[in-house]
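Here is the structure we will look at, set down as structure tokens.
Note that one protein chain is taken out, while the other chains of the complex remain in position.
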Amino acid sequence: MKKILIHLEADKQASVFDQITAYDAGVDHIIAYGGVAEEDVTNLVYGAMFTRGGEDLRHTAIFIGGSHVPAAERIMSKVQETFFGDVRVSVMFDANGSNTTAAALVHKIAGGRSLQGKKALVLAGTGPVGIRAAILLAGEGCEVCLSSRKLERAEEAAKYIETSYGIQVKPVHIGAREETRQMMQDHGINIAACCGAPGALLLDQDTWSSLPELEIIADINAVSPLGVAGMKVTDNGKERAGKLLYGAIAIGNLKMKVHRAAVRSLFVNNSTILDFSALYELTKTLGE
Amino acid sequence: MKKILIHLEADKQASVFDQITAYDAGVDHIIAYGGVAEEDVTNLVYGAMFTRGGEDLRHTAIFIGGSHVPAAERIMSKVQETFFGDVRVSVMFDANGSNTTAAALVHKIAGGRSLQGKKALVLAGTGPVGIRAAILLAGEGCEVCLSSRKLERAEEAAKYIETSYGIQVKPVHIGAREETRQMMQDHGINIAACCGAPGALLLDQDTWSSLPELEIIADINAVSPLGVAGMKVTDNGKERAGKLLYGAIAIGNLKMKVHRAAVRSLFVNNSTILDFSALYELTKTLGE
Partner (left out) sequence: MKKILIHLEADKQASVFDQITAYDAGVDHIIAYGGVAEEDVTNLVYGAMFTRGGEDLRHTAIFIGGSHVPAAERIMSKVQETFFGDVRVSVMFDANGSNTTAAALVHKIAGGRSLQGKKALVLAGTGPVGIRAAILLAGEGCEVCLSSRKLERAEEAAKYIETSYGIQVKPVHIGAREETRQMMQDHGINIAACCGAPGALLLDQDTWSSLPELEIIADINAVSPLGVAGMKVTDNGKERAGKLLYGAIAIGNLKMKVHRAAVRSLFVNNSTILDFSALYELTKTLGE
């Protein structure tokens, strides 16, 4: 029986990236829909639920993507409301690649080490990847700070994390790049996870190289200038100035591997829900 | 040569259900279009007609679906107008599943028996399935009544059937469920085909169980409350109170089988037109 993936997203055009990745993960057919509104979801999901019966249901699955994470989250809620009892299919949520990226980022940082009690800073952490990385780092036992150029945005993110996941994260304000050293020193930061926009420099080389408490730096920005001066995108646990560095391509390669493994795992049974924490657990099993 | 199905429908999003079913029937590639307007049809059909030549044309076919049956019928007309001579491909029409459902419903009722001279009532019969079931039951030799809560809607349906198919069907008014027994008694109904909306109860148990002339009851409503109190959706020729009962899942399973067989049959030659009567003939050959 052919493996069919129903791809749903609110963006006008269903993502090329996610579709190619799904085919590379062994999906036989993608039925893709862009421009999906909340009120479209029920019928589309019924089509997935009621065509193949019983054991065969596991050969159909749903992928939710798109660049706008809140719109994708509304689709995700609606999909889960539509299922009942055993009449359901597996679902993967990866709007804007945020879930697979956060899982790869934190897995690189953990790298088989215990992070218990470490002090982590998620720099420029108010976006989807930053928020998810903060939650995963807290789950690994870190004390987590989440920074933004605007304090209220950091506070908002911290509040969302507490309300939704019951996890405490400290919002911090870093108005200008020059303030970063002081902030990191004051908080005794051991881990810096840089989640800034493409081309946004967040950490100067003399800052990170001279902070004695800092042990691990990771950055998801692949576009020059990188988030961390003096890092290379291909750094994959490279030691520089006594710190371990993980660049955007090393993280991105793992992200792709996670994405493909995740799509494959959708078809094992008909009840898998791959949100970011499930994706992180999956990442740990990949042996990288 | 790959079997390609061109899926056309007026709904915003081409049906998940119909696409999964087509893949399960062995189609290699679906080229699906939602939001198809009448004026789009010619170009899309030219694409099917003029790409592969001669013998190879039979590997391309067209499926017309969508929840709005009249819109689908306009697409169907336009498709058939576009063909000329031998330059054509096979076409299946199954807007809202109405054709395959009606074929499965009437085939369950006939069940290898002769229906010649039987008196059949299509309850809540003004929708696409009801109208098609009425025509097929008349074709099996039944005298057919078609009921609605509004007399004018039943009369409209009967008029449509006479004008389009030259078949006489008697429109009857059943204003409230309590009037059903009297109506069935007066007309000596042997067969009740319930075509109501999901969750609409049409026949009380003490009504159907106590009508001596009634022999066969079928119901396409799978959502509780079912159309027939005391029936189970899985009833598949089950005898209860001396009547044979066919529930929505028994009919639905046959419908799926018909749908898949129909899609397969599209690729045997390039000139098959699968409307509801052709689908009914196909259903008879399935040995169920």
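For clarity, chains are labelled A and B in written order, and residue numbers in each chain start from 1.
Following the convention adopted for this analysis, contacts are C-beta pairs under 8 Å (C-beta built on N, C-alpha and C of every residue); 3 or more make two chains touch, one makes a residue touch a chain.
Computed from a prediction, not measured in an experiment: that's the story for all the values here.
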Contact partner of the left-out chain, one of B:T21, B:T60 or B:N270: B:T60
Residue among A:Q19, A:Q185, A:S209 or A:S277 touching the omitted chain: A:Q19
Sites on chain A contacted by the missing partner chain, in the whole complex: 12-13, 15-21, 23-24, 30, 32, 256
Those residues of chain B which, in the complete complex, touch the missing chain: 1-2, 4, 6, 28-29, 31, 33, 36, 40, 43-48, 50-52, 60
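In this section, only the chains that are shown with their structure count from here on.
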Angle of the C-alpha superposing rotation, chain A to chain B, to the nearest 5 degrees: 120
Chain A and chain B, separation of their C-alpha mean positions in angstrom: 46
